[in-house]
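A protein chain is absent from this complex, but the other protein chains hold their places.
On to chain A.
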Amino acid sequence: MSHFAIEAKQLTKKYGRQTVVNKVNLHVKKGRIYGLLGRNGAGKTTIMKMILGLIPITSGKVAVFGQNIEGQEKRIYPRIGAIIETPGFYPNLTGTENLQIFAKLRGTAAPNAVKKALEVVGLPYKDKKLFSAYSLGMKQRLGIANAILHDPELLILDEPTNGLDPIGIAEVREFIKKLSVEHGKTILISSHILSEISLLADDIGIIDNGVLLEESSMSELEKRNSKYILLQVSDVPKTILTLERQFHVKDYSVQDEHTLRIYDTSLDMGEINKTLILQDITVISSGLCNDTLEDYFKKITGGEGIA
């Protein structure tokens, strides 16, 4: 059994002469949150629609749970929950009534499914308010409730925090995280906000102009993101003594027998190297790791960055 919930190979979408999604290889691992990051119009929604089989694929392949979705809809759709763009609900019914219709259509995994789904997103059960009177934030929440109504394994959420206020965004982020951490769900989420994705995702894919520029785990990115001087020396205790006495370095940590990290990056490495060598300490290597996430995104998207 493959450990990918979604695997896309060379996925391409063309509208006429225009290529909207260009040879995307996407790997969403089971039980993790995958953040698809890109500016508006980068191709995020198109990719999600192709994964769900809502629009035809020009070329390439997508496997969901290791299967081709075409012809298997009846077996695969019940295992997915999705919001793509604005979800469609009946304006003249209440939120609860709307969900009850979907529960009847799709079936449920447990009794009281509607009540539980509303609880998760923080909407009242059997409230009298009609959907047409809902605020944008409430509509968005109802959309998410609908996506989790049948307790699916895989959630595909296209900009789920659009239209929410900052507190709402934090709440939605919190329960998406909870769905993954406490319930083991796989989640594919798209956003154009770097800080959003970096707070939530385990893995991240950066898309720009239909091309997937980078696919990597968040911890890998964070490693590249921290600022420190990496110093490999023959004698760690002696080096520390020199650093403390002569350079007044306090903020450092020992990685292993020969490796030190110094978190004060303003130090003059040339001077330090010279002093160490004069004391018969062999400096195997010394280097500055200094790259913020923002800088990194700017670099790979060609300078403009994603905000």
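One rule holds in what follows: contacts are C-beta pairs under 8 Å (C-beta built on N, C-alpha and C of every residue); 3 or more make two chains touch, one makes a residue touch a chain; residues count from 1.
Going forward, contacts and distances are computed from a predicted model.
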Next on the checklist: Just to verify: the chain that's not displayed, which of "Aspartyl/glutamyl-tRNA(Asn/Gln) amidotransferase subunit B", "Cell division protein FtsX", "NADH-quinone oxidoreductase subunit J" or "histidine kinase" does UniProt list as its protein name?
Outcome noted: "histidine kinase"
Item to check | Candidate in contact with the missing chain, chosen from A:R75, A:K126 or A:K274 | outcome: A:R75
Checklist outcome for this item: Touch assignment to the omitted chain, from A:D165, A:E244 or A:E271, lands on A:E244
Checklist outcome for this item: From A:A133, A:V254 or A:I284, the answer for touching the chain not displayed is A:V254
Next on the checklist: Tell me which of A:E153, A:E214 or A:E294 is the one touching the absent chain.
Outcome noted: A:E153
Checklist entry - Please identify, in ascending order, the residues of chain A that touch the omitted chain? => result 1, 31, 75, 78-79, 104, 106-111, 150-153, 181-186, 236-241, 244, 250-255, 263
